[in-house]
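So, chain A:
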Amino acid sequence: MQILYFALALFLLLNLVAGMWRVLRGPTAADRMLAAQLFGTTSVAVLLVLAQAMNRGALRDVALVFALLAAVTAVAFVRRAWPDREAKHDTE
Partner candidate 1 sequence: METVTLLQWAFDVVLGFSLLWIAWLALTSLDLFRAIVLFIAFGLLMALAWVRLDAPDVALAEAAIGAGLTGALLLAALARLESNNATKPTPEKDHQPEAHD
Partner candidate 2 sequence: MPALIFDIHWQAIVILLPLAGAIACFLWPQRGVQLGLISALGIVACVAALGWQVLELGAQRYAVGGWGAPLGIDLYADGLSLLMLIVTAVVGLGISVYSSGYFNQDRARHFWPLWMFLWAALNALFLSADIFNLYVSLELMGLAAVALVALTKGADALTGAMRYLLVSLLGSLFFLLGVALLYHSFGSVDIALLAERMEPSPAVWAAMGLMSAGLLLKTALFPLHFWLPPAHASAPAPVSALMSALVVKASFYILLRLWLEIFPLTNAALAQFLGLLGAAAVLWGGLQALRQTRLKLLIAYSTVAQIGYLFLAFPLASIIGWKGALYILLSHAAAKAAMFMAAGNILHFGGHDRIADLDRVVQRLPLSITAFALAGVSIMGLPPSGGFIGKWLLLEAAIRSAQWWWGIILILGGLLSAAWVFKVIGYAFTPAEVPHEARVVPATMEWAALAMALVAILLGLFTSWPLALMDIGLPFAGEGDG
């Protein structure tokens, strides 16, 4: 079971790193932000799996905080950072 957990964590981490491509590529600001949002969900999964694997309940609290706060960044993006950007960055 231990092996499965760590393999899973590694797999999810690789997933996360692969998602970086979208952040780099864009093309719109929304795409980048979206990818970062994916990181949030994936990190929650990694944390939960690691919590089980390393037998540390505290990591579930970290995951909980992640789940609560991932939305804040995205909302800040939608409400603040996005206006006036797209004219320059839209290509696709």
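A few comments on the model shown:
To be clear about the criterion, a contact is a pair of C-beta atoms (placed from the backbone, for glycine too) under 8 Å apart; a residue touches a chain by one contact, two chains touch by 3 or more; residues count from 1.
Basis for inclusion: all candidates are chains of the complex that A comes from, given by their letters.
Fair warning: this is a prediction, and the values are worked out from it, not measured in the lab.
Every option in 1 or 2 comes from this complex, but the candidate touching chain A is 1. In the complex of the two chains, the chain A residues touching candidate 1 come out as 2-3, 6-7, 9-10, 13-14, 16-17, 20, 23-24, 26, 29, 32-33, 35-36, 39-40, 43, 46-47, 50, 54, 56, 58-59, 61-62, 65-66, 69-70, 72-73, 76-77, 80-81, 83-85, 89.
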